[in-house]
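Apart from one protein chain that is not included, each protein chain of the complex appears where it belongs.
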Amino acid sequence: METRSSPRPLIMFDPHPRRIDVLFNSETKRRLESLGDVIWHDGAPASDAHIERYLPEVTAIVGQSALPRERLERAKKLKVVFNVESNFLPNIDYIECHRRGIHVLSTAPVFAKPVAEMSLGLALSAARRIHQADAAVRAGNETLYGEGDNHDSILLHGRPLALVGCGNVGRALLPLLRPFGGEILVNDPWIHPSALREMNVTPATLDECFERAAVVFLMAATTTENMGKIGRAYFDKMQKGGIVVLASRAGIVNFDELLDAAESGRIRAAIDVWPDEPIPAGHRARRTPNTVLQAHRAGNIPEIWPWMGQLVVDDLELVLRGLAPQRCQRAQWETVSKLRSKPIE
Amino acid sequence: METRSSPRPLIMFDPHPRRIDVLFNSETKRRLESLGDVIWHDGAPASDAHIERYLPEVTAIVGQSALPRERLERAKKLKVVFNVESNFLPNIDYIECHRRGIHVLSTAPVFAKPVAEMSLGLALSAARRIHQADAAVRAGNETLYGEGDNHDSILLHGRPLALVGCGNVGRALLPLLRPFGGEILVNDPWIHPSALREMNVTPATLDECFERAAVVFLMAATTTENMGKIGRAYFDKMQKGGIVVLASRAGIVNFDELLDAAESGRIRAAIDVWPDEPIPAGHRARRTPNTVLQAHRAGNIPEIWPWMGQLVVDDLELVLRGLAPQRCQRAQWETVSKLRSKPIE
Amino acid sequence: METRSSPRPLIMFDPHPRRIDVLFNSETKRRLESLGDVIWHDGAPASDAHIERYLPEVTAIVGQSALPRERLERAKKLKVVFNVESNFLPNIDYIECHRRGIHVLSTAPVFAKPVAEMSLGLALSAARRIHQADAAVRAGNETLYGEGDNHDSILLHGRPLALVGCGNVGRALLPLLRPFGGEILVNDPWIHPSALREMNVTPATLDECFERAAVVFLMAATTTENMGKIGRAYFDKMQKGGIVVLASRAGIVNFDELLDAAESGRIRAAIDVWPDEPIPAGHRARRTPNTVLQAHRAGNIPEIWPWMGQLVVDDLELVLRGLAPQRCQRAQWETVSKLRSKPIE
Partner (left out) sequence: METRSSPRPLIMFDPHPRRIDVLFNSETKRRLESLGDVIWHDGAPASDAHIERYLPEVTAIVGQSALPRERLERAKKLKVVFNVESNFLPNIDYIECHRRGIHVLSTAPVFAKPVAEMSLGLALSAARRIHQADAAVRAGNETLYGEGDNHDSILLHGRPLALVGCGNVGRALLPLLRPFGGEILVNDPWIHPSALREMNVTPATLDECFERAAVVFLMAATTTENMGKIGRAYFDKMQKGGIVVLASRAGIVNFDELLDAAESGRIRAAIDVWPDEPIPAGHRARRTPNTVLQAHRAGNIPEIWPWMGQLVVDDLELVLRGLAPQRCQRAQWETVSKLRSKPIE
């Protein structure tokens, strides 16, 4: 790039394992190219040589390139990094980025709506045993008018509902839960109780969430503080037939105790994320009653893929105009080091 | 009753096939008894002799007793009839009741919330194939991260949604659909377009509903005007993968054409009500793909049973105070003769 | 009309003191004429001769013609009467209309939105003394930054608000009050507490409304049961500086005690309706502090006049199709005889 004389911003791609054509459609590609010179690359992680070549001139990186301090020192023009994988990895010096006014952003918010809709769908399936009743009709052993198989069907209407974790996904779920009309409890140690009250929800301890709510939605990222924390002690506090929806990160629950509680009939569990993925062939969950089981498919639906490109271009437009990004999630330097969610393979 | 000298209203029960202890809990029984003298009876339809005995003194009937004109002429004190089965049967002279200021009411509104929640659950199950993915994990043939089985998953967010029929159930469903943020189309020939606009929905023809909506919720009662009306001509107009939720009355659809459309992959169908119930053992629907199948279980869940007693007592309190009933559905003399929904057996 | 051979419905006008050209614009006139043969008349009450002439053939009356039983007996084809003045007058035999299936309707609902917006505007003016501060700037004696004149300014945000009466106007006001986020208390003896709870408001006694609410909106019609009922005993229960908005009917308050309470500084009163109108020249209210005063102008704004014609035509369309009216207010035969609101002159 020594010979680069263009005054236009340089935008470098390193999105692996995502593919550019999945993230960007023709419109967002066009918008991106109108903003600067784009170095397109995907299919494999960019090589060190590739990265080093563009580093001194790059304004924006779209991808998960490692950015230790020494690289940041050479990236004098870098203003923004877009993680398009959705987990903030430890391969970036976030503090140094903050110091240099470099925004490190993630397109994770695109997953909020599909996960929220799936989570509500899972809760309703569990509350009404929709999936089991469907299987029964197919097998020819249904009961009519819910005689029998409706004996433990419950309404969400009017019941307390709880969110453990109220980030992107929780905030997308909240409006879907409001019209059911019950109190909404939220446990999120990273949000001040006053801020929760301002959102018109009830700040609650984990104990209160499990004791009071008909459905507990586990929506928290895995952190150093909550790994494996949700286990039997909490499930035992639930009302019989209470529902646990696990749709963000498996790391926050004691998975065996979750299955024990479902197996015993104490709770119903709707599970989309797993300690090990793919799900091992003989995993006991496959035979556990009182569950709704999905193979980590809540967020990754085709229609939201091009939203990632939109978020990137929207925020790049803002940053190039000297404004703060507004669409992507920001890596908060205060808390990013505590995140422990596993990246996708 | 010739000897009856009590000035208290007489309340007669004839709720078969419902049971009093299902409809009334201790609180609503107590409230009822504070309002008048109650002739408890259930387990079988009241005999003619039983009915005739109390007819001259009765103020309120809770049940489905036949009330032809000649009986109404003898029921000089009758003010209100509570149908607790939920379909307005042709065994009552509704015009004569109207003339005499006798309210004929149904506790059907108690089913609105459970049917609305189930309908949303069915739509989400169909949109995300939750029930199929659950079955896949149990069978050990799931795909991870939605690779493959998410290829036609859709969001409800932002998409037009349609209600065909906007009575009790439709009105209970509306608030649950609002936060998805899309336009809501309503086709209901019995509601004025201006009244629909006032409800903040878009009045629409059936054609518009099927052409534009991602999900069409069929929520209409069967009437002389709509029996078998919804068939191939409409399903062919849907976008590929569009969802039809049939959760009120099977009579309004051409059921075979509905299954054809699902089988061809043109639409997805979520079905709770059937032309013949119980569902015949070899019914083709049991093998039809792109469906979610339930055996008429959307409304009849235990927690709403005692609500029927509450509605009866609430409205009886009003009627005895000289006010119009507000909680039950009223038999509209203008339209009741057009209803053709089948009663439960 | 003996010679009338048209099979089309006959629609007779008798709207005095309203004028047709105020109620109907070219579009609603056209719609009306497409529904039947219209006998246009206004400017003065229709003469008995005029009415008697058309009575045997008339299907719909738009106006306030007297309809005693003997006239109804001759009006064999009459299906609907539209009161366009907005108060149900005692010149109709409502019971006989009910018996004959004749709907007696009022276009009063058109006033709900303007009265609701004005009521909120009055509450905010009282809460923040907007009108007084405006007068102060004009007089050159304002205080800056609210120093002094903001000492008793209050927020509606988060505070309990009360509605006394929850008919058309109350229901139009409710959604405007919701986003302020406080509890909403409703006192309405004609609505069952269960129905109020279903509307997501708190049923309350009059005492509770005045004790707890920051603003009490008096929205009730005058009835035989509530005339002059709201007086000192209630105002004394209010928190100091509490606001009373009187925007429906003056008859329900003891007007002098309302002014006493404002004068003493105990409450603030926003008044749009008066015991005698026009307001007597020397009326003490004109000098009473802690008031916002309007001369019965909340409802009668030009843009809603043609809505009356729309309501008439919408409901006439429904009635002619054999459906129940949905847009106008119905005279409830149970309660209409208790109404005592004064007609406009």
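The first chain written gets the first letter, and so on, giving A, B and C; residue counts start at 1 in each chain.
As a working rule, contacts are C-beta pairs under 8 Å (C-beta built on N, C-alpha and C of every residue); 3 or more make two chains touch, one makes a residue touch a chain.
Fair warning: this is a prediction, and the values are worked out from it, not measured in the lab.
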| item | value |
| --- | --- |
| Touching partners, among the displayed chains, of the absent chain | A, C |
| Hidden partner chain, touching residue among A:Asp236, A:Glu257, A:Glu277 or A:Glu317 | A:Glu317 |
| Which residue of C:Ile130, C:Met227, C:Leu320 or C:Leu339 touches the chain not shown here | C:Ile130 |
| Sole residue of C:Lys240, C:Arg297 or C:Arg321 that reaches the chain not shown, by the stated touch rule | C:Arg297 |
| Absent chain, residues of chain C that touch it | 113-114, 117-118, 120-122, 124-125, 127-128, 130-131, 133-138, 140, 142-147, 149-151, 153-157, 175-176, 178-180, 277-279, 281, 285-287, 292-297, 300-304, 344 |
| Chain A, residues in touch with the chain not shown (by the definition above) | 95, 98-99, 101, 190-192, 194-195, 310, 314-315, 317-318, 322-324, 326-327, 332-335 |
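Just so we're on the same page, only the chains that are shown with their structure count from here on.
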| item | value |
| --- | --- |
| Category of the chain touch graph - line, ring, star, complete, other | line |
| Chain whose averaged C-alpha position falls nearest the assembly-wide average | B |
| CA centroid of chain A to CA centroid of chain C, Å | 51 |
